[in-house]
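Here you go, one structure.
Just one protein chain is left out here, and the rest sit where they should.
By letter and in written order, the chains are A, B and C; residue numbering begins at 1 in each of them.
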């Protein structure tokens, strides 16, 4: 530990949107050192800066933060030829259909924390959200035993699910939640960059459909909020009726949520429970952890994506507009905001990895 | 009728956003001739073009269509000193608190069709939406009798209510509707221009609150969908739980709607009922009437405000994304789009006036 | 002529942005009937609607106007296998490097009017802008003679050049123009759709560079404004120093232009010359011709893309902010607006074709 106590990690899919976010969030990380940048064969052999430069000469760097100098000149390797003896953990941001095969290969050697959906719906794979169901992490032992892997795969959820389950978790625990109706107003960065959303499509517009998103929100929410029974997750029987739309906002998914509590509760009680959420997790003091998982705002004009998405570097879910709902039994409604490329993607995955390291699982 | 069969009408509040929309929609109208443009004392005596020109010389004309030449040089009169003998009908787009007093004065002489909210919640005042509850119009006789007016006031609803009740009306009639949960993504033009929404507020942003809007949607929807009992409206007992937000779209309110039908119905049935809506009204062939009140689209990416708001000059409500909802009993969900400054404001009011004339009420 | 006097035309590259604009502008055209839609081999055999539908099911139709029903179900043919006996004229909107080879093949049989740049810089190829240099069209005879073609190629210029040369032409003729400095604020639609400009790139942003654009403006402006000497064009010796930027506007290129006149002229003279421009051309009454080629506005807040780009269906160049310039000799400056996908692309090409037909050249 004296020379370099940091774990050597690879970022795979490093040239994509999520991969770029990994680099920004891992620069100067106290526990992880990015020693390998991997991407498709097309990028292999190029420096990272070359690999993200389009044919027309434009650098396709999509983060607000500058490209860390240390990565710009690093050579990119072919993800399919990654030297797994050289790294201790893999962050996977593979966007393509190749994710399944690649992650399987990585996991047979080392732990993999992934933003890809390839393994999310497997029985022995937990989808971890910090502060919500980190106890599901124990399933990685089942993966190792049953699959004969030295490592494992832990995916994080779709970015639209993240904020929702963070707000639901404490309500489920305290009051029970019987049903959820949600309309999302999602940011452009959630759609990635290739091709992503075209500027002509979204200018002066709303797109009322995001393929597969509504199904993912239903399935993932039930699984994440499910009960751990031994080495199985019993999905929560919670109908989630989602309508997912895209709006002209760069970062930060806004969600309008109506839900039915299991018992009557005042708005004050609900606000209190939301505010108190996750202190046992934040008290761990993990490097990427925000000091609060949920911020509840009283100003009816909040949360707003531009003003509130960056609270605690995008790791805090912001809840506002808490009101009674007349339609659902014990109904309440609220608007929440979650930063889709921070807690909802790379930095959330890093926080999960930190938890796994902390628990001795990775 | 031989010389000029058109009714002489005044547009009051002619310089505001809604007033401008009236002028565009009344240019070359076959039944109405705008002979008087009225506004506040501040504008009185100026030409219309002068009246809408700001101190910095910028013309504050907010419509896509050009300012009709015929109005540009017309003199604006003080709304408080309107010569009511000179006009046969008043279109009121008064934005300020002055609406109540002014409209009362007008209505004592001539019919008033208004986009203002001043009289919307009075017992003897119908809020009319074409094709939905035009039969409520009969209440104007009660107004005349009880208030001793020669004219009357007929307001149209808030622009967010309009699209919602148009989509709900045929479902209420055919299946019954027990409850509604709605999240709106409203356009900028709904906020008017003084001050309206600032460009810095909405760029890269969503504003999750519009004061009083959610309450208006509840109250107006129940009243409009209510049953006419003699000369009274019995409001429909329909809980409508709304969350109203503002997005960076110029025109066209998008609404994500979940609702509980009174009895089971397939999506095909629902689509059929929506498509068939309002033919008895459109068959009247009124000048501002669209050929269809509702268009149902199958493409899941529609409706989109920029692509669909101008269907039939913004007079048709576009419905898409029809799906089952697992949360509500006999639940269905859909996304609708309504042009807030066309059917939802001035041109909708003109269509109401056409109906009143057609029925011999005005 | 009795059955169908319209010329049968093919639109090649029909699925791209410019191709779509051709379809919109050719629907119900009195002289041309689109009988063939051609695109790459990938689209061949599909209906047009299928061909423009992306894998995720989203229809990639980019025009404000709806997809004309008549084209939606038409089969797309492979551009490389076009039956040239079946058409009398080709509109080419080929975006790829394939343009040169394809257009050469077409031109050997029939006239080709093109938005592509493949042939723009050949000595015997005129770049035609309606009302500016339509007399250059005579060069097509040289093409036919020297290349042994039955048809010919006539390209229109880059969309940024179009508005500039329209404004410059009458000034060159009347006063002479010695030099031009221009900064453009170009619309998104000028970049096409594949990939086009990403929504995350341009939100809250300006991109100060468009590859090759500044060079094209220089070269094309000199050629278009050049003098016809027999069957040669002598390029005008006019330095044009351009800086081309992209802004978050859907349609309509704005250009801030400073120029040095050949002799002193008052702003009134200049405005008068601009206003008088092109009447000999508009008097031809060609089907796609606007009634005026240039509109000069006095309101200093104009032209604005959203308000003014659609004047005469985007076929009129709008000039405003006419002022003296202290820096250049006999300097004046102005701001112009040109609709880049109308006069600057497909509809401009159609107007050129109309002229060629009118002159008996096509």
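Just so it is clear, contacts are C-beta pairs under 8 Å (C-beta built on N, C-alpha and C of every residue); 3 or more make two chains touch, one makes a residue touch a chain.
In this text the structure is predicted, and so the values were computed from the model without any measurement.
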(request) Check each of B:120, B:216 or B:250 against the chain that is not shown and name the one that touches it. (result) B:250
(message) For the chain left out of this view, which of A:105, A:192, A:211 or A:300 touches it?
(response) A:300
(request) Taking the full complex into account, find the residue in C:98, C:247, C:273 or C:361 that is in contact with the omitted chain. (result) C:247
(message) From the list C:47, C:304 or C:330, pick the residue that touches the absent chain.
(response) C:304
(request) Identify the residues of chain B touching the omitted chain, counting contacts across the whole complex. (result) 56-57, 62, 188-189, 193-204, 211, 248, 250
(message) What does the interface between chain A and the hidden chain look like in terms of residue numbers?
(response) 57-59, 203-204, 299-301
(request) Against the chain that's been left off, what residues of chain C make contact? List them. (result) 179-181, 183, 185, 203-209, 239-241, 243, 245, 247-250, 254, 256, 258, 260, 300-307, 320-321, 325-328, 331, 333, 335
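Convention: only the chains that are shown with their structure count from here on.
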(request) Let me have the rounded angstrom distance from the C-alpha centre of chain B over to the C-alpha centre of chain C, please. (result) 41
(message) With centres defined as the mean C-alpha position, give me the chain A-chain C separation in Å.
(response) 46
(request) Would you please write down the residue numbers of chain B that are in contact with two or more other chains? (result) 203-204, 300-301
